[in-house]
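Scroll down for the structure; my scribbles are underneath it.
For this view, one protein chain was removed and the others were kept in their places.
All chains are identified by letter, namely A and B, in their written order; residue positions are counted from 1 within each chain.
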Amino acid sequence: MNTSRPIRAAALAAALVTAAGLTACSGGEDDGKITLSVGLFGDFGFGPLYEEYTKLHPDIEFEERISEFADHHTNLTTHLATGSGAADIEAVEVGYISQYTAQPDRFHDLLDLGADELEGQWLDWKWQQALSADGESLIGLGTDVGGMAMCYRRDLFEAAGLPVERDEVSALWAESWADYVAVGEQYTADTGGYFFESSGNMFRAMVEQAEEGVYDREDNLIVESNPAIGEAWDLTVQAIEAGMSNRLTAWTPEWNAGFNEGTFATIICPAWMTSYIETNAPDAAGLWDIATVPGGAGNMGGSHLVLPAQGEHAEEAYAFIEWLTAPEQQLKVFEATGNFPSTPELYEDPALTGLTKPYFNEAPVGEIFTAAAQAVRPQYQGPLQGDVLATIGQGLGRIEDGSQSPEEAWSQVLSDLESF
Amino acid sequence: MTIAAKGTGRPGPAGLLRYRLDLKASPYLYIAPFFVLFAVFGLFPLAFTAWVSAHEWSLLSDERVFVGFGNYATLLNDPYFWNALGNTISILLLATVPQLLAALLLAHVLTLRLRAQTFWRMGMLLPNVASVVAVAVIFSQLFGRDFGLINWVLESVGAGRIDWQAGSATSHIAIAVMVAWKWTGYNALIYLAAMQAVPREVYEAAHLDGASRLQQLFHVTVPMIRPTIVFTVIVSTIYGLQIFAEPQLFGGGGQNGVTGGASRQFQTLTLYLYEHGFNRGFEFGYASAVAWTMFAVIVLVALLNYLFVRRIRSAS
Partner (left out) sequence: MTAVNLADRTADQPAADSRRSSRTALPGRPDRRARARLRALREQPGRLAYLTLVAVLFFSGFPLYYSFVVASRDNSALATVPPPVLPGANLVENVRRVFDTVPFGTALLNSVVVSGTVTASVVFFSTLAGFAFAKLEFKGAKVLLVSVVATMMVPVQLGVIPLFMLMVELEWTDTLWAVIAPGLVSAFGVFFMTQYLRGALPGSLIESARMDGASTFRIFWQIVMPAARPAAVVLGVLTFLTAWNDYFWPLIVLSSPEHQTVQVALSTLSGGYVTDQSLVLTGTMLATLPLLAVFALLGKYMISGIMQGAVKG
């Protein structure tokens, strides 16, 4: 009999485990308490705030579901399309928000739940971003914004004979991006090092600062006709040809490594980037500093919290996100994570404006990013905003790795965009 | 243990009926669980997909427009589809051919009377223990342009650094290495299980005829485990044509992961499907058409493969 033990054991085990699986599957309703699920990409620093809220409202509890950035948005789209599986509260990054405002029926209208009285609380453009196309409903409340600054390596600047203090550095390119590229050409020629990490990021920063980006207000792609884009492209190509780019892909280990090793001298820094650098390059403390970005202000990144219509606890969920995105809580999040608040009321608050970061040589991050956020000119974001920018970024990538000339790359970008 | 009749010769008339019923019905009964479960969890999604592929259907809206074969026409006219097909076949060949040959040799070595046999055999499966995430992190480090171990070694021995991701050939090789790393031991174990079923007397005969070990492998073992070889070739082809995680992770997970590099130099068919179905625009209809086209391609390649393996069989 024992000759076939494994298979017989398998048959038996199948029965047993199936039974066990059945019992393990039965989730239950709690005793009058409501558990709100919160779907995020990464840690938003909400942990202590859940506890605080549960103390205020003992019948509300929380369950946080974190997944990876791209997975999070892919899953959310799947769950919205099938009408099941989404959390009560979901985070949406700005690159994806207009994709969802195009389908407002799939979300609870926050104007009906009480948000109509809060309009002035957020930066106007942050509020606008979450309005449906017809302006009749609001799908999300803003969390952070990503006003841009420029992070730079003090040690590398010093070695290249460039000024080191942040005011002087800001002055180097205060006039325009062209000055920034000129400084970079000098830097690369003198040291042989790279001035920035990827050309796509530089290009994107310039586009975000323009009055109009890749879409017009009617959701038409204007990549070819918008002069701001042509200028940004040409300047970026000039920087590539001068050998200024380290040709790194964002979020890869190599890119991470660059922060510590100092393979590049500058990087565009939205507020959230500062904590990324700090975590990724602990050994480079004091070497990084923060100056202003050329070309005026612009926004990169930031999120909203939305309530999918399939969620059953709309009122409770709304009450929570209203509380969570209120200035007091946004300030706590900023202190914990560096994600910059989207509520202008705080921009007058010394608790925010007075904040400095030891890692960045005591840079006054509160002051820098407040100024950046206040100066942002709202730019309309179209439905496939993120994908369009990524497609252009890949065109620049093809110039960087030498597989195409700038002209070839540009015409391929345009033909790629035709299928959008 | 209800069977009383054992070695009693011919069954009676009632027994005969039962015997014939048993003979006729049993096979269907035994394959039923597979087909029933597959019908529910496999066939339904398939059929549904076929229907979807005839529509312009995005997950981002509730609007659906019937377009017939429109999606297929677009697809066949898209040079990126053909590019993806070419990349897939190139990676498939680079990964599968050396991998199966190596697995065969390895399995042969594993049949020997080794000390610590369990250790060696279990060791073959080590790469399979690693999760996709771990594989991604580790191999993107190893093949890294600036800080990668491989480039560091290359530089130390005087050869230049290689930007593995940028080139078409180099990226295909890197991905093929990731695939082969994970599956060589796996296939070796499958071969080993089959080799153990080869009667030893056959080898003794070959040994008496003066065949060397390697000759024995190719002239005795390989013909004897032919069904298993057919199995691995077909399965490797099928899964190889669907390769997804490795190129995606090799590209860094972002846009380069989805398009397989800035020049689409390593975008495979499944990545192409993913780009349309789960990324930009969530074009469920178009992606379904891609899936069905892919299905046709895989059937075709598997068939060619089968005919090829059969030729080898009759030749040897």
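To be clear about the criterion, contacts are C-beta pairs under 8 Å (C-beta built on N, C-alpha and C of every residue); 3 or more make two chains touch, one makes a residue touch a chain.
Predicted model only: the values in this text are computed from it and were never measured.
Displayed chains that the missing chain touches over the full complex: A, B (touch as defined at the top).
Between the chain not shown and the residues A:Trp272, A:Trp288 or A:Trp410, the one that touches is A:Trp272. The chain not shown here is touched by just one of A:Pro48, A:Gly83 or A:Gly114, and that residue is A:Gly83. Contact with the chain not shown here comes from a single listed residue; of B:Leu85, B:Leu154 or B:Val235, that residue is B:Val235. Contact residues of chain B toward the unshown chain are 3, 5-9, 11, 19, 22-24, 26-28, 30-31, 33-35, 37-38, 40-42, 44-46, 48-49, 52, 59, 105-106, 109-114, 117-118, 120-135, 137-139, 141-142, 146-149, 152, 181, 184-186, 189-190, 192-194, 196-201, 203-205, 207-208, 213, 224-228, 230-231, 234-235, 238-239, 241-242, 244, 269-270, 273-274, 277-278, 284, 287-288, 291, 294-295, 298-299, 302. Considering the complete assembly, chain A touches the hidden chain via residues 1, 3-4, 6-8, 10-11, 13-14, 17-18, 20-21, 24-25, 27, 37, 39-44, 63-69, 71-72, 75, 78, 81-85, 87, 251, 253-254, 256-258, 260-261, 272-273, 275-276, 279-283, 301.
Going forward, only the chains that are shown with their structure count from here on.
Work out the mean CA point of chain A and of chain B, and you get 37 Å between them. Residue ranges on chain A touching chain B, taken from their complex, read 68, 70, 74, 77-78, 80-81, 99, 102-103, 105, 249-254, 257-258, 261, 263, 383-384, 387, 390-391, 393-395, 397-398, 400-404, 420.
On chain B, the positions that touch chain A within their shared complex are 59-62, 137, 140-141, 144-147, 163, 166, 251-256, 259, 262-263, 265, 278-282, 284.
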